[in-house]
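Left out: one protein chain. Kept in place: all the others.
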Amino acid sequence: MSDEAASAPVKLFFREAIARALAEEMARDEHIRLFGQDIGAFGGAYKEFLGLFERFGPARVRDMPVAEASMVGVAVGAAAMGCRSLVSITYMDFLMLGLDPLVNYAAKARFKTAGQITVPVVVKATLGAKGQGVAHSQCLESWLMGVPGLRVVAPSTPADAYGLLKSALREPGPVVFLDHKRLFPIAGDVPSGEGLVPIGSAAVRRSGADVTVTAHAAMVRVALDAAEQLAAEGVSCEVIDLRTLAPLDVPTLAASAARTCALVTVEEGQVACGVGAEVAARLAETIGPLPVARVGALPAPVSSSASLERAVLPDAARVAGAVRRLLRQRGLERA
Amino acid sequence: MDLDQAAPLLRSMLLIRAFEAALMRRPDHGFQLLSQGEEGVAVGVCAGLTEHDQLLCSGRSIAPALARGLAPGSVMAELLGRSGGPCRGQGGRGHIADPAAGFFGAHAVVAGNLTIAAGVALALQSEGRGGVAVCLFGDGACGAGALHETLNIAALWKLPLVLVCDNNGLAISTPRTAALAPAALADLAAPFGVPGAAVDGSDVLAVAAQARLFVEAARAGAGPAFLECRSPRLATHSSSTRETRSKTEMEALRQRCPIAVLAARLEAVGLMTQEDRMRMEGEAAAAVAEAEAFAEASPPADIEEALRHVG
Partner (left out) sequence: MIYILTVPGPIEDVEEVRVLEWHGEPGRRFEIGELLVELETHKALVEVRTGQPGMLRRILSKAGDWQALGGALAVFSDGPDEALPDSADGLASIAVDFEIS
C-alpha cells in the first residue's frame, strides 16, 4: 500500500469513531474496563460499543443495573486501584445520580490523598434533546466546568470523538466525555492512523474577521449554518469549536476575540452560569472588555413535543440574529 | 482465650483511646469524630486483614487508621493538617489514607465510600491475589440507596467485599428506631443473598472471630458479607455536637467499653494483672506523646504543594 493510501482518512459514523477509539485503547491497555447499561451484547444505545463485548469479553465490558451511583462508584473505585475505567451514562440527565462518586471522590482523590490515589476514569454521557422529553434532554456540562480536578470534553465530529476519547483514556485523572444524541447520525473522516486530539485544544472551524462565534457539540453545526447565512450578508464569522470545556483553550479563543472584538457564544444548555458565561468572562479578563452575546436554550425544560423542542433550542436563525444585534449595537457604540 | 491473640488487640484499643484523649486536650484539635467506645470494631476487623487487603472507612477514621497500623505520629499530623501526615495534611480526618499500607482510606460523605469499596473489591478480584476490600460505615449510612446498590452489585459479581456496619445506634442525634425500619441491620443483606451476622461490638474477640470468617470466605471466592457490630458511642457524635443522652444512659454505656470488657475478661482468667494493664496504658501514653511531638514538629500543609495535586 502506498503511503498516501495508508494515510488517507476513512469515513466513519460517529458511533464507529467511538467504538474504534475504545477498541484501540482496550487493546493497548489490558486494564481498561467498560461499565454501562446495554453496552455488552446489545452494543450500546447508539451502537457505539458494537463489537467490543465479542472481542474483549464480559469481564472487560460489563453491563450494570440501572443504578448510576454504583455505576460511577464502581468504575471510580476500580480506577482508583489502577484499573482504568470508562463508565457510560446513557443520558447526561442521569449523571446527576452519579455526581457524588464523580465530584466528591474521583475529582478529589488526588488532592485529598496528596497523590497517593489517582482516578483514571472516563465518564461518558450523551447530551442533548431529540424528542425524549424534559428529563432525557438536558445539557448540563457547565455544571462540571468549575470542578477542580475534572476535565470535560465535548467533540462535534467523528474525528474529534475518536481523538478526544483516546486522549481521555490516557489521562491520569477523571474526564467527562460528552457525546450528543444529534451527532450520532453524522459521518465524517477519521485519520486512518492513530489521531489523538489533545485535551485543552479548541479548533477554528471557519475563519472570519467580524465576530468570534464559539460553540461545542451539536451547536457547532448550528453556528456554521448561521455563519453561512451571515456570509451572504457580508458578515464574516470566525467559528470556533471549543472541543474541551475544561480546561478551555483560552489562548486560541483570546487570539480570535482580540481580532474581531465581538463574541457570540452558542450552547444548547442554559446561558445562566453556562459555558458561554465562562468563555465571556475568561476572554474579558484576558483581553479586556468585549461586546458579548450568549445564545442558549430558552429558560425552560425541553419538552418532547416537537414544536416546543424546536422553539426552545437555539437554531441558525437565532444565532444569526444574535450576531446581527451584537454588531449593530457595537456599531452604534462606536459611532 | 489466648493472650497472644488478645494482648495486641488490647494494646491497639488502648493506643486509640489515649490518642483521642490527647488529641481532644489540644486547643488545635479541629473538627473530629471520635471512636471512643467503638475501638473494638476497627481493631477486631483489622485483626484478620493481611497486606493484600484494603480497608475503607467513613469519617470516623481514627480507630480504623491506627488499627490498620498507620504510625500514630503521621496520623496525628494528618488530623492537625500538617505535612507529616500520609496525605500531607490535605485530607485530614475525613479523608486520611495510606493505600500502600492497606488503608484505602476514609471518605467523609456518609455512605460515600460504599460503591467505591465495591470498585476496589472488583479490582482486587481481577488481581487474583486473594485480596479483600472491607468497608466500615455507621448505622447512619444504612438508609442510603448506595448501600442497596453496593449489596446488589457485590452479590451479582461475588465481589470480595465485607461490609462492616458499626452500629452505635445514633446518626448524630437520630436514634436507629427513628431512622431505619429494620431493627437488625444485618438483615439488610438478606434480600441479596448475602450472608449477614450481628455481633456485640464491645467484644473485640467476637468481632475479630466473625470478621475473620467473613474475610476468609471472601478471600476464597465466596462473595460478599455484611457484619453488624453493635457498639457503644461513648463520646458525642463529633467535637462540635451536643450530647443528647442522659447521665444514666451514658453510665450504662460505659459498662460496655470494649477496653474495660476485654481487660476484665483477661483479669478474670488470670491472664493479665492490674499492673500489666497499667504498664500497657503507660506504653500507650508514651507512644501518643511521641506522636504529638512528631506532629508538632511537622510543618503545616503547603498551598503550593497542594495545588500541584489538584489534577
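We call the chains A and B, going by the order they appear; numbering starts again at 1 in every chain.
Basically, contacts are C-beta pairs under 8 Å (C-beta built on N, C-alpha and C of every residue); 3 or more make two chains touch, one makes a residue touch a chain.
This one's a predicted model, so the numbers in the text were calculated from it and none came from an experiment.
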Considering the complete assembly, the absent chain touches shown chains A
Out of A:Ala187, A:Ala284 or A:Leu308, the sole contact with the unshown chain comes from A:Ala187
Checked against the full complex, the residue among A:Tyr46, A:Tyr105, A:Trp143 or A:Phe177 that touches the missing chain is A:Tyr46
Of A:Arg15, A:Arg33 or A:Arg84, the residue touching the omitted chain is A:Arg15
Chain A positions in touch with the non-displayed chain are 11, 13-15, 46-47, 184-187
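Here, only the chains that are shown with their structure count from here on.
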As the complex stands, chain B meets chain A at residues 54, 86-88, 90-91, 95, 97-100, 104-105, 107, 109, 112-124, 126, 145-146, 149-150, 152-153, 156, 305-306, 309-311
Within their complex, chain A touches chain B through residues 59, 64-65, 67, 69-70, 72-83, 85, 100-101, 104-105, 107-108, 110-118, 148-149, 172-174
